[in-house]
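Missing here is one protein chain; the remaining ones are kept as they sit in the complex.
So that you can tell them apart, the chains are marked A and B in the order they are listed, and the count of residues begins at 1 in each.
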Amino acid sequence: MLQPKLKSKVRCTDLDIGEVSKVVLDPLSHEISHIVVSMNGNGERQVAMGHVQAVTEDLVQLGAPSHDILALPPFKREDYVTTHEVEISHLEDNIHVTPGEVLVPLPDLEKNVKRRTFFMNFTHVIGFLIGLPIAFPILRFLMKPMYADFDNQWLNVGNVSQIKKEDVGVQFEYKKKVKEVYMPEYEVEKNVWVVRATPELLEKVYQGKDEEFRDAKGKVLWTNKKEIPYIAFSGKCPHLGCAYKWRNHKALGPVFLCPCHLSIYSAGGNVLDGPAPRGLDALPLRVSAGGEVEIIDMEFKAGTKAQVRIV
Amino acid sequence: MAEDHESMSPTKIGFGILWPACWTAIVVKSVFAVLLLTMGLVHFEGTFGLAFVMLFFSPVTVFSIPLIMAMFGAHFGEGIGLEILFWLSIPVDIWALGLVARTFFLERLRKEPPDALGLAIWWRSALVGAFFLPVVWGMVSFVTDNAMTASHSMAEMESLRHITDTGLPVAERISLELTIWGSISSAVLIALSLIGISILGQIIRGMAIESRPASENYQGLITRWDLMRVPTDQGLLFTSLAGVGIVFSLMFWSILPVTTPHPHECCKKPDVQVEPVLKPVESLSSSAQRVATLAAQIEAMEQQKVSTKGQKAKAKGKTQGGATADSTAKTKP
Partner (left out) sequence: MDSKHSSPATIPDHQPSTIEKLVAFLDERVGLKEMQAKMLNEPIPGGSRWAYVFGSILLFIFAMQALTGTLLMFYYVPTTDHAYDSTQYIIHDVDYGWFLLGYHFWGSSAMVVCVVAHMSQVFLWGAYKKPRELLWLVGLALFGIVITFGFTGYLLPWDQRAFWATTVGVEILDKTPVIGDFIARFLKGGPTPGQMTLSRFFVLHVMILPAALMALAGLHLFLFRVAAPAGPFSGTTEEIKAKTDYFFPRQIWKDMVGMAFVFAGICALALWEPVVLLDQAAPDPGEYHPEPEWYFLFYFQLLRLKIFAGEFGQFLGAVALPVAFMALLVALPFIDKDPERNIFKRPIALISWIAIMVFIVLFTIASVINREFLD
């Protein structure tokens, strides 16, 4: 059934009583609940939609006689507000009670669809071409500190006289100076484990090959010769980076033991037990004529099988 | 403006076409300028503003600039980038003048724009500019210099007359002088510019008089010049525009200097000194070789000593032996 239009005639079963002056909507169902009939100067009556039998463009046919309608209580305008005075979402989406339409002319210049799409696309292209040139510099800007160069300087960590026995892990503690960009320089305490290895242990560790250390460009930085009896291991456990210790294990004897997750390594750095994905990380080492031990401090990614240098 | 189009003043016509055309063109020119600046092909120092003004008015300045530079020794910037910019501005100006002039002919003059209007107006503007602008430059420079001197002496007189001890204070003096020569100079510049624009306007009016009247009504004319801006093949335009933009962006990314081109005293990067490559194995072996060579030399000399019983040979051997002993100690790791 069509919706009753405002200003359309209202006809009872017996006679025409007036016209639709107002329409009432139900706020919950968003449907027309009542029409208000203005009876040619005799006041207004609110008529439920149940009484409406048929609707045409300009006529609302009621199914009741006129005296029934007249008997209804008078319409109380003060009990209602217009839809502009209240915020009920989607209220008028399906309501079409105005006869005809209210229109404004489309400007002549807007009638061409090709024109609209042209300028819309042109706007998008220009916008894209403003953003594009700065995307790369911004990315590089943000990435600057992420892949900093390595500091490959030799650090004196102690003297070989600290080592009393062979094939035994000896912890060398040292201080490293750190300067982060524009921040003032400060010192961190670090440690390495140094082992004076017997030829048998050296054979196990090097397996006949010198250990090469390369820089970021692939150039050889230093080679730990297999004949040199000293080996230095990074103080961080390759499992998850904890500081490990030299302990006497009940079954395996004197070993490197990490207290965090119980990774166990031999004096030569090989994994004996535990979750470590690789052996201890050896560092470039050199010993001066006076027995001063020097290393290049390196740190490697923890938890990976491959050895990836990060510091 | 609703007015009698036939009698529109030449200044209005000249300005009505030149001003929008310059703004239309500068948008495209600025993209080239940024690219050339990034490449480091053009440097401005203090003449940035003047160079911008010259570039903005390139339809009239393009041929006058070399003349002004030659005649008056004027300086607009360093680097071939400036020259490149002005060459690039020629097609841009022709296009911009064409677009604006056709719009103007339709809407304001109600005439059918003739073909190749942009080019026609461009070469006439460039020619007029080539003759007129050096004149303007010369006159304005002359007037400014004289006005500056005159205002300077006027200010001197003022300070002597009114305030006996210290003279006019500096700030007041500067303001006074600047107002005097500034207004004279500006007035001359504006007057001459208006004359120049009027000349241009007359030329264009001549072209308009020879053109057929446009047939549409006002709305029709507006819609026509509006739709004139919509290309028939939009896809082609956008692909080319995006393509050029992407190429320019890639160029920009690769040539933009990573660190500042004007480093401050505090943080000038030290000259990178190429360190001799440290080859420990080689140096060890070369030292060993040297030791061996020297040892062999000692042996040979001792044999010589034995064979030729001379004190000189002995002394040589001793010093050389001493020298080799030292060098051997040094090469130990």
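One rule holds in what follows: a contact is a pair of C-beta atoms (placed from the backbone, for glycine too) under 8 Å apart; a residue touches a chain by one contact, two chains touch by 3 or more.
Computed from a predicted model, the values in this text were never measured in an experiment.
Enquirer: Would you indicate which residue among A:58, A:108, A:173 or A:200 is in contact with the undisplayed chain?
Expert: A:108
Enquirer: Using the touch definition up top, pick the residue from B:72, B:87, B:131 or B:218 that touches the left-out chain.
Expert: Checking the options B:72, B:87, B:131 or B:218, the one contacting the hidden chain is B:218.
Enquirer: Touch as defined at the start, partner being the missing chain; which of A:140, A:175, A:261 or A:301 qualifies?
Expert: A:140
Enquirer: Of the residues A:122, A:150, A:213 or A:246, which one touches the chain left out of the display?
Expert: Missing-chain contact among the listed residues: A:122.
Enquirer: If the hidden chain were put back, which of A:7, A:67 or A:96 would touch it?
Expert: Answer from the full complex: A:96 touches the omitted chain.
Enquirer: Under the stated touch rule, tell me which residues of chain B contact the chain that is not displayed.
Expert: 1-2, 23, 26-27, 30-31, 33-34, 37-38, 43-44, 48, 169-172, 174-175, 178-179, 182, 218-219, 222, 226, 256-264, 266-267, 269
Enquirer: Considering the whole complex rather than only what is displayed, give the residues of chain A touching the chain that is not shown.
Expert: 90, 93-94, 96, 101, 107-110, 115-116, 118-120, 122-123, 126-127, 129-130, 133, 137-138, 140-144, 181-183
Keep this in mind: only the chains that are shown with their structure count from here on.
Enquirer: Mind checking the centre-to-centre distance between chain A and chain B? Centres are C-alpha means, answer in whole Å.
Expert: Averaging C-alpha atoms per chain gives centres 43 Å apart.
Enquirer: Given the complex with chain A, which residues does chain B contribute to the contact?
Expert: Its residues touching chain A are 219, 222-223, 226-227, 230-231, 234, 238, 241-242, 245-246, 248-249, 252-253, 256, 258, 280-281, 332-333.
Enquirer: Going by the contact rule set out above, which residues of chain A touch chain B in the complex?
Expert: 108-109, 112, 114-115, 117-118, 121-122, 125, 128-129, 132-133, 136-137, 140, 223, 286, 289
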